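The complex appears here without one of its protein chains, the remainder shown in place.
By letter and in written order, the chains are A and B; residue numbering begins at 1 in each of them.
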Amino acid sequence: MSTKEKSRISDVIKRNEEGLLADWLQEQDSKVRHNIKEVVLREQCAEFLQLLNVAYETGLDIKRSEWDGVRKFLAEISRRRGEAGFSPSETATFVFSLKRPLFTLLRKEFGKDAVLLADETWNATLLLDGLGLYTTEVHQKTREEVIARQQQDMLELSTPVVNLADNILALPLIGTLDSSRTQVVMESLLQKIVESGSTVAIIDITGVPTVDTLVAQHLLKTVTAARLMGADCIISGIRPQIAQTIVHLGVDLGNVITKATLASAFKLALERNNLAIMRTASPVKHKNIEVA
Amino acid sequence: MPLAKVEPVAMWTEPDLLQVRQPAGRAVREETIPLQSEADIVQARQLVRKWAIEAGLGLVDQTKFVTAASELARNTIIYGKGGIMRLQMLHEGVRRGVRLTFEDKGPGIADIKQALTDGYTSGSGMGLGLSGAKRLCNEFDIVSKVGEGTRVMIARWK
Partner (left out) sequence: MERIPILRMGEFLLVTIQVDMHDRLAMTLQDDLTNKIQQTGASGVLIDISSLEIVDSFIGRMVANISAMSKVLDAETVVVGMQPAVAITLVELGLSLPGVRTALDVEKGMQLLRGALGAHEEEAQYAACEG
């Protein structure tokens, strides 16, 4: 496409911007289910056309830096729609729905010259296809990010840190521990230690089926980090199989305190804080309830 | 720049060390600051922190990255006899990252392999802190020539 023809397209769009905008808006109206405020959509379309014009002057390669503005704009729209739950088609429709109004316009302008019309229509198609696909890619990445965030939230929810008593936290781990989960767990525990001012944290792994070297290392790192902050960790709930694995793997637990059960770990934690559980001489009387 | 373009080259063969790969991502913004005196280390830390926040890194990742930058900045000043730190904001698709390049025209490191295995084991070692910095980042690369200088690149991605 020669420079002379290039500028004709953007010229065409510039001269007919109002009409093109109106037609384009109408196309989208019928296709998009969700309610985007008319005013917002109009703004988005107007901005897109302006950016398109500027970039169109430089050619058709949308990967070039001159098209950064257009891509950035489309990425923003796609991201917002992706997060709002729009489908990929609904998001791409923003770009694709521009085709019919644009081709109609091109036919009006270049109708007399069949070859020119064919060329320009083809170029416009290539361009809008590329941009439409780009929005789909961004949309997909955004959905992936949303899912990742939700996974993260689920991770945090599934590793609750419990306040057992003054200064004693318990973290019952359930399920397989992979690298990323263990990191989330670690950060969550350390944060809770600061927030609650607990000096002892019991990490119970009764519910963890297997422990490999990596998991063991992560646990050790957690214990070390807690110590640097001024809290001690006790690892409890080590089943015989896990104990065997740890020995076989040659993992050095060093001075990490381990207990077979959460109960014994709790007892140790209490001792550390100069506390103990005692049996009272007579049944404790609660209001309205007689405890036998 | 007398140093050749940084080509990521595997300079060692230990299996557990970070795999060196082609630096990914496109630099969309760049800034360079001098590293001459130890006051510059503090400035470097603050600048790296700002860029890390902008790239969207979480607090722990920020801390790791800024700490690594602090180590390497100090190396540049003390061992490299002064140099520069270049920050680059990276985009790879929708991913964001920050790349830091520390360059000096100092004496260079004779045995990089050894420098990378000299970790801090007791906290009072005189190691170059390279292996520690490496562990804190997603990407790490180093080129050094005795008598010419050293270039270290680290990157952290969101």
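FYI, a contact is a pair of C-beta atoms (placed from the backbone, for glycine too) under 8 Å apart; a residue touches a chain by one contact, two chains touch by 3 or more.
Note that the structure is predicted; figures quoted are calculated from it, not measured.
J.: Among B:59, B:110 or B:146, single out the residue that touches the unshown chain.
T.: Touching the chain that is not displayed is residue B:59.
J.: For the chain left off this view, which of A:95, A:127, A:226 or A:246 is in contact with it?
T.: Checking the options A:95, A:127, A:226 or A:246, the one contacting the hidden chain is A:226.
J.: Touch as defined at the start, partner being the missing chain; which of A:111, A:160 or A:197 qualifies?
T.: Missing-chain contact among the listed residues: A:197.
J.: Going by the touch rule given at the top, which residues of chain B touch the chain that is not shown?
T.: 38-39, 41-42, 45-46, 49, 59-60, 62-64, 66-67, 70-71, 74, 119-124, 129, 131-132, 135-136
J.: Against the chain that's been left off, what residues of chain A make contact? List them.
T.: 186-187, 190-191, 193-194, 197, 199, 221, 224-232, 252, 254-255, 272
FYI, only the chains that are shown with their structure count from here on.
J.: Roughly how far is chain A from chain B, going centre to centre by Cα mean, in whole Å?
T.: 28
J.: So in the complex, which bits of chain B are touching chain A?
T.: Going through chain B, the ones touching chain A are 60, 93-94.
J.: Could you pull out which chain A residues touch chain B in their complex?
T.: Touch residues, chain A against chain B: 75, 137-138, 141-142, 145, 187.
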